[in-house]
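Sharing a structure, written as structure tokens. Questions coming.
Yeah, one chain of the complex is gone here, protein chain that is, but the others are all in their spots.
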Amino acid sequence: MMSDFSSRLAMYGPALFEGALTTLWLCTIGMLLGFVLGVVLHLLANGRSRAGVAFTRVYVSFFRGTPMLAQLLLLFYLPSAVGLDVPPMVAAAAALALNTAAYQSQILSSGFSAIPKGQMEAASVFALGRFNTLVHIQLPQVLRLTLPALISELIDVIKVSAVVSVISITDLMRVSQQLVSQTYRPLEVYLVAGVFYLALTSLLSLLGTVLERRWQERN
Amino acid sequence: MHELLSYLPEFANALLVTLGISLAAAWVGLVLGFGLNALRLALPGFGVIYRLYVWLIRGTPFLAQLAVVYFGLPIIGLRLEAVEASILSLALYSGAYFAELFRSAWASVPNGQLEAARVHGISRTLVFWHVQAPQAMAFALPLLGNQVILTIKESAVTSIITVPELTMTAGRIVSTTFSYVLPYALLVLSYWLLTSTVAAVARTLGQRMTRHLRG
Partner (left out) sequence: MSTLPLLELRGVGKSYGTHRVLSDFDLRVQAGEIVSLIGPSGSGKTTALRCMNFLERYDEGEVWIGGQLLGYSGIGRRESDRDSEAKVDEVRNPVSMVFQQFNLWPHMTVRENVMAPLVLGKRIAKPQARTLADQALARVGLSAKADAYPARLSGGQQQRVGIARALAVKPRLMLLDEPTSALDPELVEEVLQVIRSLADDGMTMVMVTHEMSFAAQISSQVVFMEAGRIVESGAPQPLFNTPETERLRQFLKPWFNRSLTPRTQVTP
């Protein structure tokens, strides 16, 4: 029976692996886009425009207060209402990015506020300019400070990404569903898929712990 | 638009289903989480089981867990209806998160208090209930509301196995009326309203219950 299992595993292992790669790829893009958007949201929330502050508050409340699946469906079908045809991958990446940006903006904000104000004064006195200050003084330090939390967020994004399977993206979850309809072995397939997810999240978690320990030592 | 209005009763019903399964699962999950944490503290060997459970649940997507329960369990003879499977899965899922919540709540009580009690011969059970629990629960209370919100959000995934909750109902309306934006917009607004209400309720309850502690 074990050799049966391992031969079956060899059969659908590769398909699951490809699904896992799609998941990783999608989540990485979503995470990166979400990072940029998260920085923008932070700047808006701490800027001088009252509309910007209000917008950010509503944005964060909305994306943190509604399910990923509902956001995905809305974003996938919204363009078709105005006649645009958006490929599922684009919709999924956009939905993930918009969602994670809400969480990342909070993470990044705490990083930004941890930088002593004196450094910003020095940047101001030496005329670095807002953009240079953001890119050369703030972001390198913010990244260093928030990397463990960002890795946690990436883990969440990977877990939440499983719902993109409903708009027919062949991520790990969808590949599992396809395999189940081919092999009629749902317990096996879904358990193995679970193992794949577990491996992904556990490796990332380990990375986060290692980094966090390195930061503690340095300080 | 008229057509959509005729679906409102069904939508309202779906909202109740969402609330129902979420609150039921959250309640079971809370008790489960509380129990898991208590066992972890009481039995030295249980820690391994605890950590394994938390690792499995928090390391995998809820959808995968739901799929195992609904599609996979029948293979070993346990066949559940969609709603039953949903509540069970959601309860197991939130249970792990509640357990971690209670774990950090218990850890927030200074160890010195535990030691002082033990030194005076107070049994571990009494310490758990009379020294740790009151303080830990004060710590945990504000966070419980958040976990309920997370459960409500995750319940949307059960639409995939056709539980007649909000997301599935919205999808049904879309496929029969061919209007996309309004149903899904209403969908997200409903969730937003739900979670915001729970957040507000949790905040007020939390403030009321811990008023005596803030002196």
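For this structure, a couple of remarks:
Here the chain labels run A and B in written order, and each chain numbers its own residues starting at 1.
The rule we apply is simple: a residue touches a chain if its C-beta (ideal position, glycine included) is under 8 Å from a C-beta of that chain, and two chains touch if they have at least 3 such contacts.
The structure displayed is predicted, hence computed values, not measured ones.
Just so you know, the chain we are not showing touches A across the whole complex.
The residue touching the chain not shown here, chosen from A:141, A:178 or A:205, is A:141.
Listed residues A:57, A:130 or A:214: the one in touch with the omitted chain is A:130. For chain A, the residues touching the chain absent from view are 116, 118-119, 121-130, 132, 136-137, 140-141, 144.
Just so it is clear, only the chains that are shown with their structure count from here on.
Averaged Cα coordinates give chain A a centre that lies 22 Å from the centre of chain B. Across the interface of their complex, chain A is touched by residues 55-56, 58-65, 67-68, 71-76, 149, 152-157, 159-160, 166-167, 170-171, 174, 180-181, 184-185, 187-188, 191-192, 195-196, 199 of chain B. Every residue of chain A that touches chain B in the complex is listed here, in rising order: 61-62, 65-71, 73-74, 77-78, 80-81, 158-163, 165-166, 173, 176-177, 180, 185-188, 190-191, 193-194, 197-198, 201-202, 205.
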